[in-house]
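Structure record follows, encoded as structure tokens.
Showing just some of the chains, left in place.
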């Protein structure tokens, strides 16, 4: 347990060392959200209609950008061998990485999303669904991304497989997340969608680290 | 060699200038706000909301002036490698970003009564937003390296690349049909604005300029001290 | 460090990329023992070290720690190791000291030996600089200090002298001597004249690659 917390602590410290780091994720989020009105034309009604989808896609994207480095950097500098030999089971290594990733990218995204929703004219009734949905969905994305990141390290040639497996895996999260926002905006019950998101998270918490741990074992061997 | 030039002379000059600049800032802003908010006429079309102009327009000007400062310092740093230019560039970008943010926020506040919406994605507004992103990108890039000199040089190249955005901001109202109104103060063929509004506007602009100068000097001083501290720490580890 | 441990390697065979690297390799390391892996490039030194660490997979044969196969409890085996790989595994943004602290904390080992380890390799003055600012030899020394600070009974060192200056090689030799004197064991792969101390056994894995055993797949 100590080692687990220490690994999270180290990764957070690495993230904090870069000073403007979390700010960078946030700035990225803002830039991308700004792209959609530019691309789709500034019709407020249209924007409001797609706001949920835009915010969710962008949140996914912000997370995606950092996945490939999640283990690759450790693998390149020999740190992955060291982690494998730290006595911390690789399953916990993967879980710690996912937690650190969520704290540095997922959480800031969740906090910023309501502000950006303002510029997209999201209906007021949709805000709870947006925030709770992201709060339940982004950890799942971080966990699934950890699996992908571990596979990328392990399988040099199976890269094709990785992209095709991991991205579709996040689709359910996106569908239910967007559906919750739309339901909220339309005054329909949001709870069924959020329950599904929670179920996905509950499934991902034990399973994703297991898969990622196995992939990491392949990577070091 | 410029690298060995002693920045203490600059600092002495800056320190001497600082109180005067600060006093000018207080005087100009004070009189500008007094004239602008209390003594100038309301607009025949816009009514009292026109007074946002005295905050908005100079801030927009300073947003562009700040970027010009950033770009010129960056050019000087790349060409002459003078470390002071690096410090000036680093100092300028957060200040310029702040003015840009003020221009955006006051513009949005103004837009609500005038256009009926906080924000539209038209060319002027978008290019100012891009300016803010450029500032943010510059700040992020300069601080993203372990070696501050490397960060300074990368940031300088980015600052120069971003210069293309300045004419776009300035002329976007002419090139595209926008909601935003075209230049009426600073334009070829003379100003089209009521002189009773001109005076507080220029007082405010002068005040903003003085604030910019004060902030720049303070930031450069702080950055310089930071760098000295780092060098001292390094030379201690040499012992 | 109990000083009563032993490492037994029995009839080990390994292949990389489908080609046999060595086979029929057996040896025993008693408390305080040292093994030097030498021989030509590609001889299998790194391959053997990774198997001993539990990072690589053997084709055949077993590695026993006090009689138990190391694969039975990977985490327990990891806790006995001081590992130095080809790469230094340092985060450039963290200082040398922070790098070591993080590694020890993650491995849940005590931080007590940290300062002594840094001192032993002449790093006290550099310990608070970001690792990214160090020269290649200085970085290698930080990685070595991590092994020293870990206070594990079995050191596995892959080319520990790479980039070290003469003074640092001597410091490493002193560290190895005192580790062995305390009952610790060392296996080191090196092409240089690093002195592992008295009673060092030498082994060239490539010398055990003669007849190719029946193919396994």
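Details
Letters A, B and C name the chains as they come in the text, with residue numbers starting at 1 for each one.
Note that contacts are C-beta pairs under 8 Å (C-beta built on N, C-alpha and C of every residue); 3 or more make two chains touch, one makes a residue touch a chain.
What you see is a predicted model, and the numbers here were worked out from it, not measured in a lab.
Just one of each chain type is placed here, yet the complete complex contains A x2, B x1, C x2.
Note that only the chains that are shown with their structure count from here on.
Among the chains present, the centre nearest to the common Cα mean is that of A. Of the two interfaces, A-B and A-C, the higher number of touching C-beta pairs belongs to A-C. Centre-to-centre separation between chain B and chain C, using Cα means, comes to 56 Å.
We define each chain's centre as the mean of its Cα atoms; on that basis chain A and chain C are separated by 37 Å. Within chain C, the positions touching two or more other chains are listed as 93.
Listed for chain B are no residues, as none touches two or more other chains. On chain A, the positions that touch chain B within their shared complex are 18-20, 23-24, 27, 30-31, 34, 37-38, 41-42, 44, 119. Every residue of chain C that touches chain B in the complex is listed here, in rising order: 92-93, 125-126, 128-130, 132-133. The residues of chain C lying in touch with chain A in their complex are 53-57, 75-76, 78-79, 81, 83, 85-91, 93-94, 98, 102-103, 105-108.
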